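Data block below; observations after.
What you see is the complex with one protein chain gone and the rest in place.
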Amino acid sequence: MELVEKELLTTIQNPMLPLTFQVRSRRQETKDTFTLEIEPVESGVEFKFLPGQFNMVYVFGVGEVPISISSDPNRWNRIAHTIRMVGVVTKAMGKLKKGDLLGIRGPFGSSWPIDRCSECDIVIVAGGIGLAPLRPAIYHILSNREKYNRVVLLYGARTPDDILYKNEIEKWRSRFDFEVYVTVDRGTTGWKGNVGVVTTLIPRAPFNPENTVAFVCGPEIMMRFTSLELLKRGVKEHNIFLSMERNMKCGIGLCGHCQFGPAFICKDGPVFSYSQIKDLIFKREI
Amino acid sequence: MEFETLEKLLREHPFFRDLKEEYLSLIVGCARNVFYKPGEFIFREGEQANEFYIIRDGKISLEVSAPGKKPIVIQTLESGEVLGWSWITPPYYWHFDARAIEPTKAIALDGRCLRNKCEEDHSLGYELLKRFITIVEQRLQATRIQLLDLYGAG
Partner (left out) sequence: MEKVKFYYLAPEELNKIFDYFKARGYKIAGPTVRDNAIVYDEIKSVNDLPLGWTDEQSPGSYRLKRRDDKALFGYVVGPHSWKKFLFPPILTLWEAKRENGKFKICESGYDGEKFVFVGVRACEISAILIQDKIFGGGQYAEPNYLKRRENVFIIAVNCNDPGNNCFCLSTGTGPKVLTGYDLVLTEVISEGKHYLIVEPGTEVGAEVLMSLDFREATPDEIEEAKKISGEAINKFKKEVDLDGVVEMLQSNYENPLWEKISEKCLTCANCTMVCPTCFCNTVEDVTDLTGQSAKRIRKWDSCFTLEFSYIHGGSLRYSTMSRYRQWMIHKLSTWKNQFGMLGCVGCGRCITWCPVGIDIVENVKLFRSDVLKFKT
């Protein structure tokens, strides 16, 4: 599979105008999280994206929020967003049904460097809803499996009920060429899997740190601890990638909201290497 | 013959990685092979802590029970990890229940035997303590992260 060149990604003439998409399906993932599969209403629209990019998603008359794309980058025009209901807009999204309309601006931002190396180990570390922006990278890696050496997913959720994409994870786990480890912060009755925070999986995960590229996504504290743990194992700073979150309003570097030191998270990020941001990520209120 | 096998198993376990041969042969004298069936308790809260366990294979959960509730799992431990440090600190009581949740092979090390050897040879004692403090540090960090409830609703 060939990924599109980033320059060709701008599907819209005016990046400030949303395109209309409609909901194809809605799936409840956990108590507060759901996945919408959407497609463009207008024919002739070709929506391509890279793993790790996001859209600005608009609910008519309610508002617009940045949401990462969680579908297969190989399937254009069939876009999925996994959304947690936390604010006014995401709660309104939670009420959408098949056939309802959404405004989409995007795709925006940088992507996971999936072609950074050949024959290297890939370690994907996800915390909570941080698995959503990593899923397109997983799809890409699995459909180009021969290009990589070991592929490992370390996924931490709050409780067993908060685990996203349960059926899919089971499928991934059954593959012989994909090492999947899931852990929860708090076990519940009947949970037979790991209990402990996701960082505890790192020391014992099977990968060769010398030749590993790591993709990390989750709450910022989790990403900091994970980076330190990966460094402790010997993964190189420039091979650790994190997906940052800030207040993104315009998505195109024109509104100033998502500044992180010299970077605009929306267009220079959200994916950064650890070496790019290590001087800022441990400072407060940047 | 059995000693040889145990020595090999200990040498291959991450906890004893790069340990001096002389220490290894001292420690092996305190070691024995153990096996637990799923559901079997390895130790219980309040019991004397006279051993610790090098997990070779399987999975163990550390649990605490409270009245009127199902037991709460604090942490799970797997192959390559170590169970138990209460044998080092007086008065040597376990603080949690440890239960095998999968068929588990481990090597049990006799705490009293090791404590005596460490008293006699402080270099051995320091070597072992360094290895345990790393584990204690990891568990403390993990506990702190757990307390932050990172994926909570905020």
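A and B are the chain letters, set down in written order, and residue numbers restart from 1 in every chain.
Criterion: a contact is a pair of C-beta atoms (placed from the backbone, for glycine too) under 8 Å apart; a residue touches a chain by one contact, two chains touch by 3 or more.
No experiment lies behind these values; they were computed from the predicted model shown.
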| item | value |
| --- | --- |
| Among A:G44, A:G61 or A:G190, the residue in touch with the chain that has been omitted | A:G61 |
| Contacting the left-out chain in the complete assembly, out of A:L153, A:V182 or A:C250 | A:C250 |
| Those residues of subunit A which, in the complete complex, touch the missing chain | 10, 14-18, 20, 41, 58, 60-64, 86-87, 101, 103, 245-247, 249-250, 252-257, 259, 261-262, 264, 267, 280, 283-286 |
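Everything below uses one rule, namely that only the chains that are shown with their structure count from here on.
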| item | value |
| --- | --- |
| Where subunit A and subunit B are represented by their mean Cα positions, the distance between them in whole Å | 36 |
| Complex contacts: residues of subunit A adjacent to subunit B | 32, 86, 127-129, 156-158, 162, 183, 185-187, 189, 191-197, 199-200, 203-204, 218-219, 221-222, 225 |
| Residues on subunit B engaged by subunit A in the complex (per definition of touch) | 14, 59, 61, 70, 72-76, 78-81, 101, 138, 141-142, 145-146, 148-154 |
